[in-house]
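There's a structure below that I have some questions on.
Excluded from the complex is one protein chain; the other protein chains are retained at their positions.
What follows is chain A.
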Amino acid sequence: MTTTTQRVAGRWTVNRSAGRSSAAVIRPGFAWAVPATLFFVLFAVVPLVLVAVLSFTSWNGLGSPQWTGMANWNALIHDHTMIQSLWLSLLITVLGVVVQTPLSLLLGVWAAGRQRNRAVLSAVYFIPLLLSATAISVLWRALLDPNFGVPAQAHWLFGNGNLLGMQSGAIGVLVFVGAWQYTPFHTLIYQGAARAIPQVLYQAAEMDGAGTIRQFWHITLPQLRNTMITSMILMVVGGLTTFDTVLILTQGGPGTDTTISAYYMYQKAFKGFDFGGGSAIALVLVVIATIISLIVVRVSGYDKMRSSAEGL
């Protein structure tokens, strides 16, 4: 670290020892952070505090909220749909991780190869990343339409075709569309990480006569351990906050069969005009998300990160 740095055009190149002897570097004050902090507090932290306050009130969207104490919370504890929605969120999240992890791992490791055809194919793979969650949901809703979509033409595969009309079908569609949407992203993560594995390890394994499969199990997988943790946590966060897909593809149905927590909150507040009850569900979501994020920060070491070159 004592070498001279030459990253910028000559005039900033300076010898480190010369720099140290100079007057103390003037550091920016807290004032530099104030505008962004105020903005963030106003439009993210204040609403977050308000959600806790509103969960103790009754408010129909007009006029002023009325204090009702624990009423919303008492109702929530005895609310079947709420309990069920938490289980459904969990189920969809777990299924998402189980489907997406092996798929993106395989594709990522494959795409990490430097062959030309792989680069071209990769460009196609990542197209779903360019579509918004809304567009993806609308697209699949149209594709899976029982009368005008693909099922009408492929009875051998889809049976009577109304996938969204039964719980298992609806959950399957949500998991599938989630995988379609997010697998490209996780593939990118694995691709980047797989390229960073030192080739020496493979060469040594080759000399010992280890085949492709053994190399995968004994070198690739262990080397990708941290990447796997990061990717899975992101999948969990994404799964628990699924909303657009449910709103557009299933509306929580059939019945309440796919009413996951985030959708249930939206429905209660903005369709049932019970904003107090909606806030209580929102607070539950915040608590769950915070616990997960604390784990993320701990595992990924974001809080200790000193440089973008470290960590990921």
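What we mean here is this: contacts are C-beta pairs under 8 Å (C-beta built on N, C-alpha and C of every residue); 3 or more make two chains touch, one makes a residue touch a chain; residues count from 1.
One rule holds in what follows: contacts and distances are computed from a predicted model.
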Unshown chain, UniProt name, "Cell shape-determining protein MreC", "nitrile hydratase", "Carbohydrate ABC transporter permease" or "ABC-type glutathione transport system ATPase component"?
"Carbohydrate ABC transporter permease"
To test your reading of the contact rule: which positions on chain A touch the chain that is missing from view?
4-5, 7-8, 12-14, 16, 19-20, 22-30, 32-33, 35-37, 39-40, 42-48, 50-51, 54, 59, 61, 65, 103, 106-107, 109-111, 121, 124-135, 138-143, 145, 148-150, 152-154, 180, 182-183, 185-186, 188-189, 202-203, 206, 211-212, 216, 234, 237-238, 240-241, 243-244, 247-248, 262, 265-266, 269-270, 275, 278-279, 282-283, 285-286, 289-290, 292-294, 296-297, 302-303, 305-309
